[in-house]
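Reviewing the structure listed below.
Other chains of the complex are left out, but the ones given are in their true place.
First chain written, first letter: the chains are A and B, and each begins at residue 1.
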């Protein structure tokens, strides 16, 4: 399915950040290949995790403000489904 | 500096996993570009975070078993330094 989502207006912002994250992951692989100091590798991994979480939190906020809120406004089964789905996604983020 | 580290023996294992993670990040970027459903994008981000944490935990275990333990065995200032450094890296992982 292709269609408008909560995040659609800021698509370029997200894909740009993800390309940068992709480069950071490539850099970590290179650090290991070059036997860089373990702690420095771990610092980079933490930085990538933070950057990814930041992307996820942005997507989530837009999802809550569009999809979930509209479904709740309409009520019924779809509202419950969207809410449960968003909560499960939040739980995965908290635990990952 | 290039030299042997705790993780050196398993370098290929780590670089292989990081290349896969790099591909996953590229896939997330593509999902956003194709307007995929937000929750599915979030699920992929959680998967990448888990995969990165798993790499980090492996590197850390080898670091503790080599670098840190050897420094503690020798004692002195270097032991304290290595221990504090490893603890700070663990704290960053816990909080990222």
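Going forward, a residue touches a chain if its C-beta (ideal position, glycine included) is under 8 Å from a C-beta of that chain, and two chains touch if they have at least 3 such contacts.
These numbers come from a predicted model, not from an experiment.
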item: Full count of same-sequence chains in the assembly - 2 placed in this view; value: 4
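Following the convention adopted for this analysis, only the chains that are shown with their structure count from here on.
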item: Distance from chain B to chain A - Cα centre to Cα centre, in angstrom; value: 18
item: Contact footprint of chain A on chain B as seen in their complex; value: 1-8, 11, 14-15, 18-19, 21-22, 25-26, 28-29, 32-39, 41-43, 45-50, 52-53, 55-56, 59-60, 62-63, 67, 85-86, 89, 92-93, 96
